[in-house]
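Read through the structure below, which is laid out as C-alpha cells, and then see the notes.
All protein chains of the complex are present and in place, except for one that has been dropped.
On to chain A.
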C-alpha cells in the first residue's frame, strides 16, 4: 500500500485550489481531516484530477452530512455490465476499439471504525446530484454507445472510500438502488 508516501507530504499535503480551508465549513475537524486524507490518496496514489471537496449540497445549498469529494479518475471507475456488452458488440462489429473516457465521480470518505445506517446513506445520496458539478469532461457525443449508462442517465453512485488506521484505503462502488453486478 502507498509505497510512495512521503513524510514531508503528509505533514503538509499540497491542497488543490478547490479545497476549502477548514474554517469555511461547519463540519467537525476530524471529518475535514478524513476528507483531505482520502483526497490526498486519490491525487497521489490513484492519479485523480479535478479533485475538490464539497461541504454543501449543490441542489439544496444545505450543509452535507459530511464533506464529500468529487474528482476525475484517470480511467473509467465503473462500467455498467450492459454498457460493456454493447461496447464489445460494437467493437466486434466495427473492428475498432471504443474509447472509454473517464467520468467524474463522487467519493464518500469514511473510516473503518465508523458505523453507518441506511438512513445516513440515503441522506448522502439525496443531497448529491447524479454527476458532480463542473464536470468539464461532460463529453457530449450524441448517439455514442453507452450514453444511456453515462452522465445524467446513470444511476446515482458514489465511491465509498474507507480509511483504516494504517493508512490503507479501500474503494467500493455504491449504487443508489438495485444495479446488476459486473461480471469481473
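We take it that contacts are C-beta pairs under 8 Å (C-beta built on N, C-alpha and C of every residue); 3 or more make two chains touch, one makes a residue touch a chain; residues count from 1.
Keep in mind that, in the parts below, contacts and distances are computed from a predicted model.
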| item | value |
| --- | --- |
| Hidden chain of the complex, named as in its UniProt record, picked from "Trafficking protein particle complex subunit", "tRNA-splicing endonuclease subunit Sen34", "Ribosomal protein S5 domain 2-like protein" or "Mediator of RNA polymerase II transcription subunit 7" | "tRNA-splicing endonuclease subunit Sen34" |
| Chain A residues touching the omitted chain (full complex) | 46, 73, 77-78, 110-119, 121-122, 125, 159-160, 162, 170-184 |
